[in-house]
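Dropping a structure here in structure tokens format, bear with me for questions.
Note that one protein chain is taken out, while the other chains of the complex remain in position.
Letters are used for the chains, namely A, B and C, taken in the order the chains are written, and counting of residues starts over at 1 for each.
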Amino acid sequence: METPALTARTASALSVTAPRGEWFSGRTNGLILSFTVLFCLLAVWSPTFLSGYTMFVLARQVAFYALIALAQALCLVVGGMNLSVGAIGSMATVLLGLGLDTWGLSPWLAVPMTLGFGLASGWLNGVLIARLKLDSFIVTLSMMFLYMGLRSGISGGQSYRVPDSFTWAGQSEFVGVPLVFLVAVVVLAVMAWIFHQTVFGRYLLATGGNATAARLSGVPTGRMVVWANVLSGGFASLAAVLWASQLGAAAPETGDTWLIVSFAVAIIGGTGLSGGVISAFGLLMGAAIFLLIKHGLVEVKANPYFANAFLGLLILLTVVVDRAREMYVERVRERDPRSRSRAGERIPEGYQAP
Amino acid sequence: METPALTARTASALSVTAPRGEWFSGRTNGLILSFTVLFCLLAVWSPTFLSGYTMFVLARQVAFYALIALAQALCLVVGGMNLSVGAIGSMATVLLGLGLDTWGLSPWLAVPMTLGFGLASGWLNGVLIARLKLDSFIVTLSMMFLYMGLRSGISGGQSYRVPDSFTWAGQSEFVGVPLVFLVAVVVLAVMAWIFHQTVFGRYLLATGGNATAARLSGVPTGRMVVWANVLSGGFASLAAVLWASQLGAAAPETGDTWLIVSFAVAIIGGTGLSGGVISAFGLLMGAAIFLLIKHGLVEVKANPYFANAFLGLLILLTVVVDRAREMYVERVRERDPRSRSRAGERIPEGYQAP
Amino acid sequence: FRPSAEGARLVWYGNAAHPYITEVRAGVEAFARETGVAVHCTVGQEWTQDNQNVNVEALSTQGYRGFSLYPGDPAGANALFRLLRTRGQQVVAYGAEPALPTPASFTVATDIQAAARTATEALIGFMGGRGRILNVLEAVTDVNTRKRDEAIREVVARHPGVTIAQTIADMIQLGEATTKIQSALAARAAELDGIIATGFHPTVAAAAILTEWHKDPRRKRLRFVGIDTDATVLRAIREGAIDATVAQNPFGHGYVSSALLRMLDEGWTPRREYQFIDAGLVLVTRENLDTYAAEVRRVTTQLVADLPAKYLDPPR
Partner (left out) sequence: MLELRGLDKSFPGVHALSDVSLRFAAGEIHGLVGENGAGKSTLMRLVTGLMEPDRGEVWFAGRRVRFRNTRESMAEGIQLVQQEIQVIPESTVAENLMLDKLVTRGWGVLDWPAIHAQARKHLEVVGLSVPPETIAKALSAAQKRLLQIAKALAARTRLLLLDEPTSCLGPHETAGLHTLLRELKAQGIALIYVTHKLEEVFALCDRVSVLRDGHHVGTHPVAGLDHDRLVRLMVGREVRDDRVGLRPVSGAPEMLRVEGLTRRGRAHDISFTLRAGEILGCYGLVGSGRTETARLLIGDDRADAGRVWVRGKPVALRSVTERVRRWRLGYVSEDRKEEGLLLGFSVLANLTLTVWERLVNRWTRRIDPASERALGRHWVDALGIQCGSLENPVRNLSGGNQQKICLAKWLAADCAILIIDEPTVGVDLGAKEQIHRVIRDLAAREGKAILLISSDMPEMIQLAHRILVFRDRRIVGEVVGEGTSCRSAAEISEAIGHFLN
């Protein structure tokens, strides 16, 4: 029978949906490019940039950003969002502090308790969203206020002390690589593997891609939404634990800046706002780019009052350049019939259905 | 994910898309109900609640919330969002301060200049989104950082003085009703009229409803996106001007809390997150409900450290009750064929296309 | 002006663009001008500890010798301080005291509890020794808020005719502060006699609200004392809309901490492992509105003069 040569309409390139795992496809290329350019610029500019210490502090910070973004991306991927990432992190920190400081528990008890809280709060979000069919925005907004109120009420703004046996994790390194960074990389790799290789991961993606179609195919979409939220809460609390460990104190204000960061890094890293698309590697790159820009502004002694303005311009520049690159790639591919026939397998990036 | 519940529901219920404009249909009923309950509770609880001063300050505050939410809703309605509402407000305030204080301009010059900036910044957002086909999230995020950087850079965090001839507007009243409130109500009424009755408004809605279909029907969707952003920027700067006028100073940090508030009020007020749905009256109600909850917490002397927690719980309660009411209405309508046939003209709420 | 100085060995870091930070910076710059010692001045984007960590860690990779820092989080800042100390960099905290024990050598700050006590005493004085107070607190994630709250309660407890009618809190932004204070006024202006605000945002918001409130002569006179010297506040004092405010000497925070860093860099050693230096405070009323700045400056000069004698040993 006659089947038209298949030309792909669009795709967001970061999708992990091509199951053989195009870890480095499309948009990810753009991210790697931006990252490399930034990295090289900084390395040339500053003699201290390539020092072990700089790498250490940067890697540690990247790890946090990536974890927080992952917590956000998990909700985005099923078509929702989580405004309460930061608040869950905050509340988790307070619980951790209560456990370690006030109740004098050992870290081996307090940390699981904290993570348990994260999972439970995610579960609560998920259940409200999926079972009561409420909007994820409203639910997580309410929860954000709830936890923010609780954490200040409980802690009174007081940071909790944590024992040295606990701070070890956040401050130690492993052949020069911060433990925290290793944790984040392992978590991201596992999540990437889950999204590529397991039924669970594919179900999450399908739920975000088209909930109705997924449900008709027997995907328990409600349960998937709950799971996504559970994981989101879990990673938010994990980030909180690691942060407290690095900080050497459980500060209730932890998480106050996470909301914007989590969205920004997730989106820069190529997670689709409308669901169904995620790239673990993209999250890492997104976090690195975001942080390199911030670090770079300090390195070049940009007028600190205007630093945010430069940050904004650079983010905009990054996406505009990326867009230009995409348009160019598309143009080239269209011109060259050979590359188009291959396009049946690969997907032209960023093509906007007219 | 299964949450289009809210969007789908509101899409039918609140939509001003039904061209005869059901100003008080469906979800709006729920809002009025919540508002009335809160209002009556407060009136009974507190002897001072019905006093002139209370009404005055509350009305003024509602006006701000509603304006900010409108700025957000305009972008939501065309299927985007505006993370830079607050930053535009902030930058506008600084410009206003520069004009009035540093350059010594008259308010008649400084205010138009400020509003002009708002419109221009919205235009810039819109052009980047519509012409370069960039994601509204990323564009407005970058702009948020940009303006936040500029405002701190320019102002150094220092408030500007404003002359008394300027503070008049924010503090005066008109038979007991704050001028600011009147402005907001007029603006909302005009916007409601535009959305119901004019081609421009309908085109905005259509763009958000289904951009492709709208474009293929000859709706200039790109231009509509630009316009929505222009108006959004304009209203953000209007809110900034009124706020400076009320505060009696141009404080650069104006706008720092607008982001969450604008989203929360718009969503509570029934603006769909996925576009095509807006209700001006809903915005007003949303703002009033949000504020009454906040005021109520002060009235009842809720523990200030926990105040946010109560706020979160009450918002959640409001939507859960509303959801229950909808389910009930739906159930009743299904049971009773007579009400069903009457309901033929009205739009069934909460119906989920299978 | 140039935001940073070439060849500087010292860093002053302000957490965010904020009137308080601007005043501290004025102190640092005055120090640099008067002594000719270059100080790299830089300001962050947010008050939070994690933003401070990102920025200061980036700075510390560049080989500065000493840091003058505001602890974003009293306990959390210590990890950052420790990091700097292990790299051989000196740390002086300003503005607020970090959680003890701390790796910082000094804190130069106003005793916040003393400031709160002074303000409360003044308010009670204005109220004629009796009446009901609205207590307006600032950030609920800041432990200092609770300390101020305690100080206020302690003073109120000493005056039998005075009670706290209500406490409101959690306003780290002017809009929030305005909404809440107005709500409180709306709810119980009739029962109130005075308002105390112990933070920048509540003070500025309350000054604006009371200015408006007192425009209507039929309204009850509400006494007010705040803690901050923003222009709006000073203007309200001059116009008589509010009664007083407490100046906390931010100029001194900047000046003295820089002076300490310089001495540490020159090899002076602290007498004790950690010392708190009270930067003093001045109550600003209509009377000393024009002279208080000079008063504050005098306090600072005196402090700097006392440093070698009281807090440090000369280099060997």
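Definition applied: contacts are C-beta pairs under 8 Å (C-beta built on N, C-alpha and C of every residue); 3 or more make two chains touch, one makes a residue touch a chain.
All values reported here derive from a predicted model rather than from experimental measurement.
Shown chains touched by the missing chain in the whole complex: A, B.
The residue touching the chain not shown here, chosen from B:Arg60, B:Arg151 or B:Arg202, is B:Arg202. The residue touching the chain not shown here, chosen from A:Ala206, A:Leu316 or A:Val329, is A:Ala206.
Touching the chain that is not shown, out of A:Ala43, A:Leu109, A:Val190 or A:Leu216: A:Leu216 (per the contact rule at the top). For subunit B, the residues touching the chain absent from view are 8, 11-12, 15, 17-20, 197-199, 202-203, 205-206, 209-210, 212-220, 222-223, 276-277, 333-334, 337, 340-341, 343-348, 351, 353-354. In the full complex, subunit A contacts the hidden chain through residues 1-4, 6-12, 15, 17-20, 196-200, 202-203, 205-206, 208-210, 212-219, 272, 276-277, 334-335, 337, 340, 344-345, 347, 354.
Assume only the chains that are shown with their structure count from here on.
Shared contact sites, meaning residues of subunit B that touch two or more other chains, fall at 148-149, 152-153, 156, 305, 307-308.
For subunit C, the set of residues touching two or more other chains reads 17, 43, 45, 140, 170. Interface of subunit A with subunit C (complex): residues 46, 48-49, 51, 53-54, 57, 61, 64, 151-153, 155-161, 167, 171, 243, 246-254, 256-257, 291, 294-295, 298-299, 301, 303-305, 307-308.
Against subunit A, in their complex, subunit B makes its touches with residues 1-7, 83, 128, 132-135, 137-139, 141-150, 152-153, 156, 212, 260, 263-264, 267-268, 273, 303, 305-313, 315-316, 319-320, 323, 353-354.
Listed in rising order, the residues of subunit C touching subunit B in the complex are 16-19, 21-22, 43, 45, 137, 140, 166-170, 173-176, 178-180, 182-190, 204-205, 208, 211-212, 215, 230-232, 235.
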